[in-house]
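Note that one protein chain of the assembly has been removed; the remaining protein chains are unaltered in position.
We call the chains A, B and C, going by the order they appear; numbering starts again at 1 in every chain.
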Amino acid sequence: MNIVLRPAAVIMSLSLAAAVLSGCSEQAAGGNDTAAGGEAACEPSAVRLVGQVRNESNPYEASWLAGGDAFAKSVGLTQERLTYDGDSTKQQEQISQILAGDTKCLVMNVLPNGDSDTAPIVKGADQAGAYLVTQWNKPADLKPADYKTWLSHITYNGVESGQQIGDALATAIGGSGGIIALQGVLDTAAAKDRFAGLQKSLEKNTGVKLLDQQAANFSRAEALTVTKTLLTKHGDKVKGIWAANDDMALGALEALQQAGLAGKVAVVGIDAVPDAVTAVKNGTMTATVSSDGSWQGGVGLAIGFCAATGKLKVEEIAKDNRAFFAEQFLITKDNAGEFAAPKTNPADFECGNVFNRVAGPLT
Amino acid sequence: MSVPALEVRGLVKHYPGVKALDGVDLVVRRNEVLGLAGENGAGKSTLLKALVGLVAPDAGSIHVRGEPVRLRSVVDAADHGIGMVFQEQSLVPNLTAAENIVLGSEGPAVRRGVYRWEVMRRLAQEQLDKIGSRIDPLARTDSLSFADRQMVEIAKVLRIEERTQHPPVVILDEPTSVLEPKEIDTLFAQIRRLREFATVIFVSHRLDEVLDVCDRVTVLRGGRSVGEVATAGAVPRELHRMMIGSTGSDDHYHENAATTVVSEEPRLSVRGLSGATFRDISFDVARGEIVAIVGVHGSGREDVCRALFGAEPTTAGEIRMDGRTIELPSTRAACAAGIGYVPAERKIEGMVGPMSVAENMTLAKQRARLAGPFVAPRKQATLVDSWIRRLSIRTPGRDTPIQRLSGGNQQKVILARWLVAGDVRLLLLDHPTRGLDIGARSEVYRLMRELAATGVATVLLGDSLEEAIGMADRILVMTDGRVATEVACPNGGKPSPLDLVKEMV
Amino acid sequence: MSTAVAMKPVHRLTGFMPLIALVALVAALTVADPDFLTQRSLIAVARTAAPLIVLAAGATLVVLCGGIDLSIAALASLSTVFLALWLPELGGLATPAVILVAAAIGAAQGAAHVLLRIPSFIVTLGGMAILSAVALVISGAGTVRVVDDSTIHWLDLYLAGYVPMSAAMAVLVVALIAVVLTVTPLRSWIAATGYSESAARLAGTPVDLVKIGAFCVSGGCAGLAAVMLVSRQFSGGPTMADNLLLPAVAAIVVGGTAITGGHGSVWRSFAGALVVTLLRVGLPIVGVPSAYEQILYGAIIVVAVALTLDRAKVSTVK
């Protein structure tokens, strides 16, 4: 250790001295400081497309990346796929690494892991002048309109979807009876909004009683165990199960099947993953709400691509389009067939159409 | 004359920088008990390891019943009928005695990987019967007494009989070092019984034992065999002379260096000390006095010793040092009070093997190497080097990991640990000479006398009764957790071991 | 004796193994994507690695003592929440307050381990669950935004335009720990405790205090890592650092510190943390697909440990 120590001490004191001499700066020197900001349009072939989601091992995010690939292919590029295993720090690390490279014509379509992860991503992209579209998670006071290259934030109205399926569930159980709720990861906006939606629905449907609510962390396996436990706890009083996403709803379905209650308890979820849509179609599930992963994966890149190539002027994007709720549909047995095979429609990604699915500004 | 059971010719083994074996010759005849004597470093361990295939010799040959063999592993050696009872017991503590006995050569007790407990119990029982032991084969090994475990170990080695048609060669490496006198007697009876059907190589530091149980003794020195003695009529001093290459001093315990204890206020005064395994212990130790505590296994003397070092909780009683009552809630408090402790299990509790001689030596008295709150490398170097010289510790340097030193030198470092700050007032020595050879023992004894002369009080748990008698000014005999009696032990008026044994049981 | 002399070159080489592994990894990533080896890119790696370095450095002390601290990540998460909650009121004092509280929590776990004689694995596993729960409750299970980050913003600056302040702080912390260990008896005490606790205790080493101290430093480092994370994220969250646990342990082991205790150093963990960061960040950036990235990560980390382990010092591998 002695041998190692001396140089270390030297380096330390040198770096401290350097700090005193030169002071500190906001940003690492070197590299390109040209904040692109839409001034010089990029050649379409020079654009670098990056899509970042949690992982490739769930159907929703896999379809997101597939949508991104489809768009990239349509403009003759490839999408760089990044996954961060639902690990906030890893996401930040990847972003800062990407931003440390060439950022001139960089377009990023990012799913921040949680609300707290959005700010540093935005800040980093803004400094580097990379085009950024974020989805789902964002703190309310952070607004794309305040930034030059943060083009848009796309999300679905969780309160609305939570309420929609809550209402559907209430109808399915005939307006009265006990239900249980499976919550998502407790510290995410999606989980909170959706649950707030359920509470709104409960206010309206006074006959429906929330017997219990437990977190199952958006996970199918956890939902299975939690549901089983809640079923024994509340027994026959459970008429319906409200799940904050389809994975948990599917887990709950398995639990019902194992408890011999399949078909006797109504189940609703959100996200419209293929399995859930099939279940709705078969009637084993009551309802889900669409959120179109492949469209999200494609459109985020498309907005960025259009801005980078100059076809979309950042200043000209309507304020309401800088942060918006995308259209979503309640899927019930009646319309499940239409959603059974989601396809990406290249027309959705034309520069003129990218904001076609805006359902309203973020509230 | 018949072919010897085992013969070693010109065995050579080099370790980096050391020639451990320098052409050893050894002949072991059938059905005899051969003693192997030699100081630490004489090459005994290396020779034994070569005989059981743990060390590959660089040159020379090993002949079993006249046939030259190459032993590549313990199993190989066992196939040739050679087995060893290791110095540190080699039993798996959490298996049953039966499993340990058949371990590695389960034979019919395990068929296609599946245990047949009844067969195993029977096999083990057969082995135990050979040596007349009445241990339950299905008892967990760690629930057995040390002596019983030794029996299990011998039973295990005797399993090699089943591998060859010839009488086995059983090597016993320091089997007596931790046994109580009664247990040693049992062991010797077993060895004599073994001789009926096996050949035994017996290694011990206690020359009287070697002469007692062996037919013949081969003496090793500097990696060579330097002589052979028929035990009938031989005396320890003769062996000792051959081992060290010159006439040994008669004054093994340095008795003429013993200090006269001046009666004054006692340095250590223990009153009514009680704990889990001992009750109402009271005694005094004066400045410069060496008090030995003797007793059989389970007499509680080890725990008294540890309690005095704060390593064992006490329930009642008072400890005074130089007239002041002290509390010992931790070993650290004991250190601060000027108490030093040399534990019996040197390798586990005494030294920190991978750490350097210097670090081990200064571990307890960090103050001695500090300047202000910081380690002063020069101060440490001077200090450690001076103690290496004063205690003539043989080490390549102060930065050598202590585990590379020989046992005696390790023990000296551990002793030096308490001396470096010069503030030790009471030394607790728990079997300080366990596993050391005569030369190293003698040096430890000399050191104890020197310390006593400077006024250090010593509590000694001796390795043998002779050691306790030889070193102590006073002896406490403990039985069943109590002090049974106190025997004065002045120079010229030493009690005989027999007198003490009578008190111990 | 010549033993020692003969050993030296080999010994030196194993000492530098973590560094060699680091260089090899950078080289491999550069071959895979030549753009990787740019100044900005390396600066970004340094900035990224800072919290992990600090976390790993603290936990290294616990590992050196022969224990393990599984609560560091949860404690860092909790600390981010504390910091975010306290910044508005305490301002500049929030940072030292958080570090102190985190150190106190670490010390409390150490005390539980030492006094109740529960294996550190269990204490800190339980601690991890308890701290996470506390973080969830006090944060209202949500992100706590930091509006005014002026007092921690300095951590996000660059020294002399090149060196990220957080990375400089990380180096400073590692150096500080290393220096303190070397110039005081602490290193002997920690190593002795790790190699052989009973021998250390019977040599009067304050084993209990050393262990509690190690946990305390580990906690403090978790607090500092939390400050770095908040300065980077502009918010605190109850699960923010949770995923750093296994990378931190991996960093320690990849550095060549023996998980059984005694042998190792914070410098090794420093190199280990850089290796792990490069793997976490570098592989996806140079374009390795997600599935293969995990496979490569697993394989490389095993090989890296095989390289850095000093077999002369570690007898049994469990």
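Just so we're on the same page, a contact is a pair of C-beta atoms (placed from the backbone, for glycine too) under 8 Å apart; a residue touches a chain by one contact, two chains touch by 3 or more.
By our rule, contacts and distances are computed from a predicted model.
**Q** Can you pick, from "Sugar ABC transporter permease", "Cytochrome c oxidase subunit 4", "Pyruvate dehydrogenase E1 component subunit alpha" or "Membrane bound protein complex subunit mbxM", the UniProt name of the chain not shown?
**A** "Sugar ABC transporter permease"
**Q** The chain left out touches which of the shown chains?
**A** A, B, C
**Q** Kindly state which of the options B:7, B:39, B:209 or B:349 is in contact with the chain not pictured.
**A** Spelled out, the listed residue whose C-beta touches the missing chain is B:349.
**Q** Just to verify: which one of C:37, C:176 or C:302 makes contact with the chain not shown?
**A** C:302
**Q** If I consider the whole complex, including the chain that's not displayed, which of A:56, A:126, A:327 or A:350 touches that chain?
**A** Checking each option in A:56, A:126, A:327 or A:350, the one touching the absent chain turns out to be A:56.
**Q** May I ask which residue of C:46, C:61, C:112 or C:192 touches the chain that does not appear here?
**A** C:112
**Q** Considering the whole complex, which of C:51, C:66 or C:185 touches the chain not shown?
**A** C:66
**Q** Touching the hidden chain in the full complex, which residues of chain C are there? Just list them.
**A** 66-67, 112-114, 116-123, 125-134, 136-137, 141, 197-198, 201-202, 246, 249-250, 253-254, 258-261, 290-299, 301-303, 305-306, 309, 311, 316-318
**Q** Considering the whole complex rather than only what is displayed, give the residues of chain A touching the chain that is not shown.
**A** Touch with the absent chain occurs at residues 55-59, 62-63, 65-66, 183, 186, 212-215, 219-221, 224-226, 228-235, 250-251, 254, 257-258, 260, 273-275.
**Q** I need the residue numbers on chain B that touch the omitted chain, in ascending order.
**A** Residues 73-75, 78, 86, 88-95, 99, 103-106, 110, 113-115, 117, 142-143, 146, 149, 156, 306, 311-313, 331, 343-345, 347-349 of chain B touch the chain that is not shown.
Keep this in mind: only the chains that are shown with their structure count from here on.
**Q** Mind having a look at which chain is the central one, using mean CA positions?
**A** The most central chain here turns out to be C.
**Q** Averaging each chain's C-alpha atoms to get its centre, pick out the one most distant from chain B.
**A** The most distant chain relative to chain B turns out to be A.
**Q** Let me have the rounded angstrom distance from the C-alpha centre of chain B over to the C-alpha centre of chain C, please.
**A** 43
**Q** Using the average of all C-alpha atoms in each chain as its centre, how far is it in Å between chain A and chain C?
**A** Each chain reduced to its C-alpha mean, chain A and chain C end up 31 Å apart.
**Q** By the touch rule stated above, which residues of chain C touch at least two different other chains?
**A** Only 182 qualify.
**Q** Using the touch rule from the top of the page, what residues of chain B touch 2 or more other chains?
**A** If we look for residues of chain B contacting two or more partner chains, we find none.
**Q** Report the residues of chain C in contact with chain B in the complex, numbered from low to high.
**A** 1-4, 6, 182-185, 188-189, 191-192, 195-196, 198-206, 208, 262-263, 313
**Q** For the complex, which residues does chain B have touching chain C?
**A** Chain B reaches chain C through residues 15-18, 309, 311, 330-332, 334-336, 341, 343, 348-355, 359, 362-364, 366, 369-370, 373-375, 396-397, 399-400, 404, 417.
**Q** Per the contact definition, I'd like the list of chain C residues that touch chain A in the complex.
**A** Answer in residue numbers: 15, 35, 38-41, 43-45, 47-48, 51-52, 136, 139, 141-143, 145, 154, 157-165, 168, 171-172, 175, 178-179, 181-182, 187, 229, 232-241, 243-244, 265, 267, 277, 280-282, 284-285, 287, 289-291, 293.
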